[in-house]
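Here you go, one structure.
Every protein chain but one is kept in place in this view of the complex.
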Amino acid sequence: MFSAEISSEKLKEAFETVAVLVDECKLRFSPTKLSIRAVDPANVAMVTLDLYQDAFNKYEASEGEIGLDLERLMDILGMAGREETVILQLDETAHKLLISIGGLVYTTSLLDPTTIRREPKIPQFELPAHITLPGSVLVRAIKAAVKVDEYMWMQVVNGTFILEAEGDMDNIRIKVGEDELIELESSDEAKSLFKLEYLQDMGKALGKANEVRIDLGKDYPVKMNFKIAEGSGDVTYLLAPRVVESE
Amino acid sequence: MFSAEISSEKLKEAFETVAVLVDECKLRFSPTKLSIRAVDPANVAMVTLDLYQDAFNKYEASEGEIGLDLERLMDILGMAGREETVILQLDETAHKLLISIGGLVYTTSLLDPTTIRREPKIPQFELPAHITLPGSVLVRAIKAAVKVDEYMWMQVVNGTFILEAEGDMDNIRIKVGEDELIELESSDEAKSLFKLEYLQDMGKALGKANEVRIDLGKDYPVKMNFKIAEGSGDVTYLLAPRVVESE
Partner (left out) sequence: MFSAEISSEKLKEAFETVAVLVDECKLRFSPTKLSIRAVDPANVAMVTLDLYQDAFNKYEASEGEIGLDLERLMDILGMAGREETVILQLDETAHKLLISIGGLVYTTSLLDPTTIRREPKIPQFELPAHITLPGSVLVRAIKAAVKVDEYMWMQVVNGTFILEAEGDMDNIRIKVGEDELIELESSDEAKSLFKLEYLQDMGKALGKANEVRIDLGKDYPVKMNFKIAEGSGDVTYLLAPRVVESE
């Protein structure tokens, strides 16, 4: 059983964080939250989304999961104005999801969850450097780096967070200033290289966050965590480095 | 003889209602009004435009007709600012139309009216359902329907105006709420299916109208009428249904 009511803005914000990486996904619901775990087709980037009950105006759910055509769903949600409310209702008998926005009812057949790429196991590891900064600062660096190469270094050097890209003829180096940082802690060297294509996709969602916490290591995946839906939702991206060393 | 002066905004608004369906047309003028009757190349959609003398700052005309390259004309009118005045003058000897916008004079050779698709006869028929609503409400439904199919049902069911589109995996159903309707009268069942491509084109002009009156029947053409130029002009679209039954 699943039935919920939420502002269109919060729902779009939540699903957008997953839609930047995958077109289809499994949506799990439980009495306390909606969750999505997804990995991109190339197995390089993962996303974990939890949207808690208090993000909703109304929320009723048992345990369950459904398959979603996320791309289509985002297209439909695009019809809703910022102030509009969206009602989601699962019709388990007909195997359909009903989405109501004002007088508009969109009904979609659910995807068979077994045809959807398996949810990834989220690896657990400790990383030595932790950087917290506004999403917009990170996005600006990504946009600059794209101008010279396809990859970007993320590193902490002497207590400074540095982003760098090297082209054949030119390079770009961004030192994130003290005034742009919210927090930085580092117990060891941290320097890893990431594909900008993924960072750009993640940046579409990251860029709106006031605080993004980055966990960084040496040739290790980067973890980027931020809140959505006014604090009632939580998103984590995990991105593999270019050279993945044995874990 | 034809010579007229009008605000660029009104002239663009008027010609735009025809330009969404055809690239060329015959323009008829008489001592009291300008008129255009045109049918789209596939014979599915018709438009009737009447722009009355009081829409103009100055208006002098005898009876006559000229052939217009409407697409080109709209392009030229696009040069005019909203507040600018447009002067139209027919040079019958040279067979040219002069369009003045400030210090700019655009002179175009007229098309031979006999080379332009014949003006359609406007069929007369009574339809059982009448719906009046803001153009923006109709356009929003069209935009939603396009997301799931190429055709949209327009119907009146138990005093409610319902628009619906059905895709393979999903469907969308829009009930126009009481608060969005201006008027609805229905003496009999009304339900017809229309190609969204035409509704989208018409929507470009319809969407700006505060009141659109829709006349609807059962597998019959739909008629959509609205005022332009602050009430000094009148436009009617007629769109054939997917299944045209004998008239």
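Miscellaneous remarks
Residue numbering begins at 1 within each chain, and the chains themselves are lettered A and B in the order written.
The working rule: a contact is a pair of C-beta atoms (placed from the backbone, for glycine too) under 8 Å apart; a residue touches a chain by one contact, two chains touch by 3 or more.
Computed from a prediction, not measured in an experiment: that's the story for all the values here.
Of the candidate positions A:D40, A:E84, A:E180 or A:E197, contact with the unshown chain belongs to A:E180. In the complete complex, the hidden chain is touched by one of B:D54, B:D75 or B:D219, namely B:D75.
Within the complete assembly, residues 69, 72, 75-76, 79, 102-109 of subunit B touch the chain that is not shown. Although one chain is not displayed, its contacts with subunit A can still be listed: residues 140-141, 143-144, 147-148, 169-177, 180.
In this text, only the chains that are shown with their structure count from here on.
When subunit A is laid over subunit B using CA atoms, the rotation angle comes to 120 degrees (nearest 5).
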